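What follows is an incomplete set of chains from the complex, kept in their original frame.
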Amino acid sequence: MLLTLDLAGTFAFALNGALTAVRVAHLDIVGVVTLAIITALGGGIIRDILLGALPPATFVDWRFLAVAATGGLIAFLFSRRLGRFTTSIDVLDAAGLSLFAVTGASKAHELGLGPVQAVILGTVTAVGGGTVRDVLVREVPTVLSSGLYAIPAMGGAALAVAATGTGVDQVLGAPAALGAAGTCFVIRVLGMHFGLDAPKPPGAGRAGPASSGDRG
Amino acid sequence: MLLTLDLAGTFAFALNGALTAVRVAHLDIVGVVTLAIITALGGGIIRDILLGALPPATFVDWRFLAVAATGGLIAFLFSRRLGRFTTSIDVLDAAGLSLFAVTGASKAHELGLGPVQAVILGTVTAVGGGTVRDVLVREVPTVLSSGLYAIPAMGGAALAVAATGTGVDQVLGAPAALGAAGTCFVIRVLGMHFGLDAPKPPGAGRAGPASSGDRG
């Protein structure tokens, strides 16, 4: 079950990474598929490095690479059509974020880490791929510039760990994990829709994050 | 003893990372605290990955995360007052650099690495967090653009390893480690104060490092 959610998150991030490559950086097919794979697998690889679970699952299990490459190719071919829905790139990012927060936290918890550490690793898994993507195309990472990005990921990871801890996941299984991911997803999408931001430093009258003028 | 110095370095880098987030990138509270944590813990995490000591100490010992988050929050709340001292952001960076050079080198030496490797790992620990910070806010890293940054860190790390090797640290303990860190700190601060730079390539008549116009 976790594997299915993990592959779904990989696919969402691959589409998102490929669309970012097309729109923000105007890359060719190799660059598009490469950025799709890095965005899709980056979070999981960082998680596995921090857990010491090496080589990372990506190299042991070829399905992740296949799903990431397929997602990148699909987004490359249909980038024009997908690009029409201007919010799709953000919604795909929110989907990957939610799914990886839950699977990352669950995997860390299964490998014996404490609940707090599992929540942190889930959050790192969720925001890792997107952060590497933003660094490679020279954007300020979303995790820094967007108020409601790390917080819903931490919430989803915490719900997933709580479900494992209380045994709810033994009874409910998939619904518990999907509920945790769904909560994260809804908060993230609502935050984007209403432009919710976390508070700025006291007395800061400046315009916005450093990246505001760049996405253009 | 090493733990105390390590936590002090974590606190200094957390304050520095948070002030960088406020001044250079104009981030909100989540971005400020996130950048504070990444700056504070980045060097130690890179060190532990290279040593194969996984999961990193950060995840085993919650105190590092607590100190880093607290430092980030304090700097967020008092960013205006702290910002008045225009040099404080650089002095905090120098303090973290010095403390991590000593603790990083000592930890590597304790885990059985040779003296040269321990000096390198100490330097990597010292400059790692700041380098990740600079990449995330799109600056050319200080370790590349500033002449006297890696060199004092290598000096402090070498003194710490020499103290361990000669048994001085058995007798002197804290004073030996503090002396090594203090030497690094003084060289770094003097270098900044007098604008000392390492030599440029022969015949290079250009203005300065690529980042010169960006810090504004």
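Order as written gives the chain letters A and B; numbering starts at 1 within each chain.
Throughout what follows, contacts are C-beta pairs under 8 Å (C-beta built on N, C-alpha and C of every residue); 3 or more make two chains touch, one makes a residue touch a chain.
Keep in mind that this is a model prediction, so the values were computed, not measured.
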Fill in: With 2 copies placed, total copies in this complex
3
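Everything that follows uses one rule, which is that only the chains that are shown with their structure count from here on.
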Worksheet item: Roughly how far is chain A from chain B, going centre to centre by Cα mean, in whole Å?
Response: 29
Worksheet entry | Residues of chain A touching chain B in the complex | 49-52, 113, 116-117, 120-121, 131, 135, 138, 140-141, 143-151, 197-204, 206-210
Fill in: chain B to chain A touching residues, read off their complex
21-22, 24-32, 34-35, 45, 49, 52, 54-56, 59, 62, 65, 76-77, 79-80, 135-138
